[in-house]
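I'd like to ask some things about the structure below.
For this depiction, one protein chain was excluded, whereas all remaining protein chains were kept in their positions.
Going in written order, the chains are labelled A and B, and every chain counts its residues from 1.
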Amino acid sequence: MWVITKNALRERIRRKEFFIVVAVGILILLLCSSGTATITMNGEPITGFDHMIVVMHTIVAAVGCLLAAVLGIRTIPNEYERKDSHLIWVRGISQPVYHGGLTLANMLSAMLATGILYLALAVYVAANGRVDYLVRMLPAFLIVCIAVAAASLFTSVLSIVLPTALVGVLGILFALGGILHGILSLYKNIAGGVAGTLLKGLLFVLPDMNGIQQQARRLMAQEGVDMHLILTGLLAVYVLSLGILVFRRREA
Amino acid sequence: MKAFHILYGAAGVLLAAATVLTGDYGLSKTDMEIYDRAVGLENDMSENGFLDFSPSDYKIRFFNGDCDYVVADGEVTKEDAAFDTFVGTAYEIDGAYQVILPTYENFSELFSMLDSAQRISDGELQFGEADYSEDAHAATLWHEAFHAWQLTNWADEVTARGEAADISEEGGYEQIVVNEVDSDPEYVLSFSQEMELLQKAYESDDAEEKCRLIREALALSAEMEQGMSAQAAYAARYFETLEGSARYVEAQAYRLLAGEAAWSETYMGEFTYSNGAGKYYAMGMLKCLLLDQLAPDWKDDFTALADLDEFLQAAVEGR
Partner (left out) sequence: MIKINGLTKSYRNKRVVDGLSFEIEEGGLFALLGSNGAGKSTTIKMILGLVKKDAGEIVLPEGKKIGYSPETPHFPPFLTGEEVLRYYGELQGIAKKELKATCERLLEVVGLDSDGTKVRHYSKGMLQRLALAQALLGAPEILILDEPCAGLDAMGRLEMLELIRGFKEQGRTIIMNSHILSDIEKVCDGGIIMKTGKKVKAFKKSDLTEERTLEELFVQSVGGALGERGEAVCG
């Protein structure tokens, strides 16, 4: 499986979308940290580190999750369209190993892109002299990777069996839903009735990607971390990974 | 391969178990602490409090979006949600008025979101930091518990008066204010002046000056009432008395919890005109504070049918 992953990873990081989204993300980070964006909190322009880091970390995680969803859409379908799958199947490589390797490549490339954004964040942290934050950025990044992995897994797993256009829509909705989990949860309480019930069901299956990234930021800030949220994210990743074992193609 | 499957399955089981074990079930520690802090104020609040009013006399239902955790007599029980709510309220359940509050987590998130939305509507990318504190939530508990006390004792009378004024629904009061009062520039001006006068009166250390300002404000209030319809006048009184007094109770609880500076910043800076019922909350609270200065025993005679202007009139007469 690692052989497949390595090859797929080399192909992933050559793709245009990868670099475009990373460039956009870095641009946003630069804008936020340069003070040119008129972002204010409670009426005061954000210049303070403690406010900016909240905003920037949220952006990094959101871009990472969306990128993960986008990168995962076409990887497996492309293999079958180009008939690369033929030379894999004939070698007796099982579908879970094949799809698993490709999915792992998707996840790693999404984490790599998020890692690049995190590096940009680290530069901002270092420029503000916050060594206390820097020291904890690696474990925080690993926590963010849980959310990124969930978004990547979702689209990768669905792409095994569903048409690409549908996977794209569902994948992006999944990532957006995870990012906006808190707002949706709030709306669930307001909505009530059928809408509220539907939202309740949706929120049960959607991993709270925003909550997970908040725990990462809290770890950096040495605030209390909610382990339950992190474990829920890991459980979501685990459940999604079972899709690789369950979903199979009938033909190469 | 089989070994891999077994290990993978075991990992999943462990993960699921860890997730379940770390879950926060039941009423959260935060909400329980908020309840304890609120109820812990009863002795201090009762020194200058309303007769027979204690929040612990009422069941407090914390709604977490799925169900209610009901706190009463030191115990917490889980019940079906009375109804979905995103704000606090007092509601009759099984023949008794109970307080329904969203959990602190839900309410503070809503507070931030609404605050941000309002600021964004001003055209700038603005965020509202979650400055809805746990103390504020404990104070809200006092506010809603006070409503439960008002309704427990005078619900029928309040309803009857409302019907007499031809206002049948709760939402009707707000609608009357918005439709009739807020669109009248003369009313807006007069109300703002009344508020300014009363605020000056509250801040004044000169007793004579204080009374003079109050009399002037009361005269202005009477004049405004004459220019309003009976419905609007009743709606204004309704909000001032019921909500204004509840706001006063809330502010006093917050003062004890968060300190003088925080109380002043949160409550004493809101005396400006705003559309809707909110201005009457502030006006009513201000009148209650003035009554504290002039007639500390006013609460002994307070009911949900009281006219705060009459109380103030009685307080300044003969001075």
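By definition in this document, a residue touches a chain if its C-beta (ideal position, glycine included) is under 8 Å from a C-beta of that chain, and two chains touch if they have at least 3 such contacts.
Remember, predicted model here, so these are calculated numbers, not experimental data.
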Omitted chain: which shown chains does it touch?
A
Out of A:Ile28, A:Val63, A:Ile88 or A:Leu199, point to the residue that touches the absent chain in the complete complex.
A:Ile88
In the full complex, which bits of chain A touch the chain not displayed? Write them out.
3-4, 7, 10-11, 14, 82-91, 93, 250-252
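The definition used in the following text is that only the chains that are shown with their structure count from here on.
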Distance from the CA centroid of chain A to that of chain B, rounded to the nearest Å?
41
Interface with chain B, chain A side, in the complex: residues 37-43, 51, 55, 182-183, 185-186, 188-192, 196, 200, 227-228, 231-232, 234-235, 238-239, 242
Would you mind writing out the residues of chain B in touch with chain A in their complex?
11-12, 15-16, 18-19, 22-24, 63, 65-66, 83-86, 102, 106, 109-110, 113, 119, 124-129, 131
